[in-house]
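Removed from the display is one protein chain of the complex; every other protein chain stays in position.
And then chain A:
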Amino acid sequence: GKFIFSLCICNFLVGRYAMQALKQVEPQMKQALKSFPTTAFGGGYYRGGFEPKMNKREASLVLGISPTANKNKIREAHRKLMILNHPDRGGSPYLAAKINEAKDLMDDQMKK
């Protein structure tokens, strides 16, 4: 009787501890999930919105090129994507702005 009782308490506490531990790591888990697409669910698309402030990694992802791409590659990628996403042809101004921002950022980074 007492033995089973203390086992129950034990399981209950373990469960609570596990849930509290999960709460602690949740933000890190979310951040980790954001950085790579997961193929298991939903077609492998990247998660979340754009970064609050664009960085080089995101810029290279937006343009679909290597972070170490040269000036020509940057220009070609930008041109191609702007044609596809041009606002005058039904594209989204917001996405066009992101494509421009990505190109500027990578050009600036190259000069450094």
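Note that contacts are C-beta pairs under 8 Å (C-beta built on N, C-alpha and C of every residue); 3 or more make two chains touch, one makes a residue touch a chain; residues count from 1.
Keep in mind that, in the parts below, contacts and distances are computed from a predicted model.
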Protein that the absent chain corresponds to, by UniProt name, given "Mediator of RNA polymerase II transcription subunit 21", "histidine kinase", "AP complex subunit sigma" or "Presequence translocase associated motor 16": "Presequence translocase associated motor 16"
Interface with the unshown chain - residue positions in chain A: 3-4, 7-8, 11-12, 15, 19, 30, 34, 37, 42-43, 45-50, 58, 61-64, 80-81, 84-85, 90-95, 98-99
